[in-house]
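Notes to accompany the following structure.
Left out: one protein chain. Kept in place: all the others.
To keep things simple, chains are lettered A, B and C as they appear, and every chain counts its residues starting from 1.
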């Protein structure tokens, strides 16, 4: 391995820019050597130059072909993820891929097979696992100090509903939004989900119905280890990004509240006003994005296991599919059906 | 109406003693004129005398026959509730009845019919509606300041599992424990439950299985107004009685945490230790018990509507039955099926 | 001792009524046998009858002369406290006396001498020692688990400034309001105050100046055990009664926050609103009033030491006097000067 892990970026949209900036400013062992984006333009080139990255291209193939690239960051549109994984694997590059790998199970499985065959590392971008709060819940449960988990709870609400143009192509609330929470419950419980039951409703915007989607959903889950759980999602929490997790165990309960903008309490005759949660995922998971990138670079550089692997990319997609079937058919759905 | 509402107590067990004590010490407009309990003994007589109540008997009929009794408190065993309601109604007495009225729907309906026919008042003992925290959630939702509710959440965990002798005759977790939460979600949402889906697991004590019961359960609910909700129950939370409610609405979210023993924070190198929730329902709902009793006495004295009426006694039983079927049959169950 | 401690009340004003009600409703081992108040009138008689107390009089001497009175509650105006203590002591009655005993040191010392001579019990009404929060701070410090205390902090603010008619005769902020906190720091630290330095300012109402008083004050304190401390007082905190205490020790810190009306959090785009502290001392120290009365009755009935004795009545008055001199003369003042 070179002294630094040399990264080729695939995609320079919002999340690609975020990862590139973190890699340059906050991941000492990484070096971004090139960026490919089919929509590469002058503004993006200027932005890249500001980070000291001068090798920019519209051609993703150039990344796979570049012998100076040790690893790729796949931050392109979802429909390219699986294809790029396969190409990167075949080129012997390690892979960091944004979630989801794909929405089709077979496509994911084929991509994972290519990764296995090539013997490269693949980390999937479930960033919340690196959040100080959720990690504390997981570590507490995993330590065994509270005994066996029995109830796993996740609340996850976005501050504002996305535009309908986005909703239309999002894959629906389970695949687009709750998928993070499906990953989270696996992470927190240390166990696989075996069955789900979903309820959904449209309370925010009637237009969700047009796209066979809901804006508010609750999903119950059964786990292999006997625990049960529940996730609630809302597309709109006007007070900010609501991200809470909790695991009830035999000897006690561990839970985390939101991170707030500040710790102020302003007390007047009208009441006591505290700060709201940090606004959205960029604010809330800012440090987690840096941590996941460092973890990947560390895994590559020191040949360690990645903390979020291929199976972690596959299972939440299966659970999301099961949840959609449950909602549509009004019945519990086993993950083994998927 | 007399200057004070004259009460006849039926049952002098734990809950009967609690109500009698509150009536004497904390309900200025009430007067306890007699107490009937089939197990009346010297100790109980002594206790009654301490409260200034000298008319004690083993014969419940004496209460119904007593012209000086304006209202009865039915605190006897559950299987006598419906019968006592009918007798009290026929005797023209107003009725405060501990929950549940019965576990059989027909029996409840017959009792409610007797109440209606007699034109007396009936209040059911869903004490949590009178808790300062839950009431605040309900009042906030009911005020409309947060817009329409979309997600209703209730967490309810007992500090320690009851003895198996109790579990055996309890009617199961839904009828015995979650019934309070079924009432709560109706109260908080201001809407009727239309369907439930239940998951349950045995994580605390394998013996629950013997009695076709679970010790840990999650139930999802649909409401008439389009909202959805979830309740989680555990028979054992070693840190104390865990009683939290939350309603997410269009414009915001209202939630309440547990009452704690005190507000202390002890900070050392080992961490920051805060107080646990108040231990169990007697501690947590102490003031709520007083408030519900005052509310009943006020309704009787001033001919107001009772705050928790017959329908509130009936619906949670239906929901509990639906939840049990859902758990047993592994499918969502509509309340209209019951 | 009789089966119950038979109490004679002296004074039926706000605080006298409070104690009488608590004694009747919440102190099982006490019995109120008579009430004397020079302003006894029909309304008060009616109120007393409601509590079952029929022996009412304008003549305080009748209390001292009554052989059926085991103990007196001195709830009359401050200028009568010392005299009543002496008379009660001479009559062999145990004494609960509201604070302060007097504002003159010699008068207090004479009263305490009479108590000593008679061998009766005297408890002074520093009710905050019985509050669950402050007691927890004290118990934690006293347990030694945090090592030696080094900084003692008390914040005490009233919700609204008293009327000027009251301010005029109050004895000033130190004697009327901060006296509770002078008791509190002795209680929390387990040590005597040796010196104070006071700063004061008029920020709420210029009229305080007319009465040589301030409405806002901070006092630093030195303790015999080497610790130092600080108290801050404001006559007006529009958000409610602000009562916080904190002790920093060698191994950690213990602190308590206010009791709130409820635990609600209402989150909207405008912020997160929590409840205010309970409004004033009647709400905040409601249970503490009951506890102090039970403690006194227990001490009398079972011949135990009272938890707040004569020295606890004397020292805060000395500290208050020292604080006033410090404010007036702009210098630290030793308690030994008083």
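One rule holds in what follows: contacts are C-beta pairs under 8 Å (C-beta built on N, C-alpha and C of every residue); 3 or more make two chains touch, one makes a residue touch a chain.
Note that the structure is a prediction, hence the values are computed from the model and not measured.
Enquirer: Can you list the shown chains that the hidden chain touches?
Expert: A, B, C
Enquirer: Among C:43, C:165 or C:250, which residue is in contact with the omitted chain in the full complex?
Expert: Final answer for the missing-chain contact: C:250.
Enquirer: One chain is left out of this view; which of C:41, C:77 or C:201 touches it in the full complex?
Expert: Result: among the candidates, C:201 touches the missing chain.
Enquirer: Specify the residue from the set A:5, A:154, A:253 or A:325 that touches the hidden chain.
Expert: Touches the omitted chain: A:253.
Enquirer: State which residues belonging to subunit B touch the missing partner chain.
Expert: 237-240, 242, 260, 265, 267-269, 271-277
Enquirer: Which residue numbers on subunit A touch the omitted chain?
Expert: Output for subunit A: 25-26, 28, 50, 132-133, 136-137, 140, 146, 251-259, 261-269, 275.
Enquirer: Just the residue numbers, please: which parts of subunit C touch the chain that's not shown?
Expert: Residues in contact with the chain left out: 148, 150-151, 153, 157, 197, 199-204, 216-218, 220-222, 226-230, 232, 234, 236-239, 242, 248, 250-253, 330-332.
To be clear about the criterion, only the chains that are shown with their structure count from here on.
Enquirer: Can you grab the rotation angle between subunit B and subunit C? Superpose on CA, round to the nearest 5°.
Expert: 180
Enquirer: With over half of the numbers shared counting as same, classify the subunit A/subunit B interface as same or different.
Expert: same
Enquirer: With chain centres taken as the means of their Cα atoms, state the distance from subunit B to subunit C in Å.
Expert: 39
Enquirer: Express in whole angstrom the distance between the two chain centres, defined as the mean CA positions of subunit A and subunit B.
Expert: It comes to 42 Å between the two C-alpha centres.
Enquirer: Return the residues of subunit C touching two or more other chains; collapse runs of consecutive numbers into ranges.
Expert: Within subunit C, the residues that touch at least two other chains are 265, 267-269, 275.
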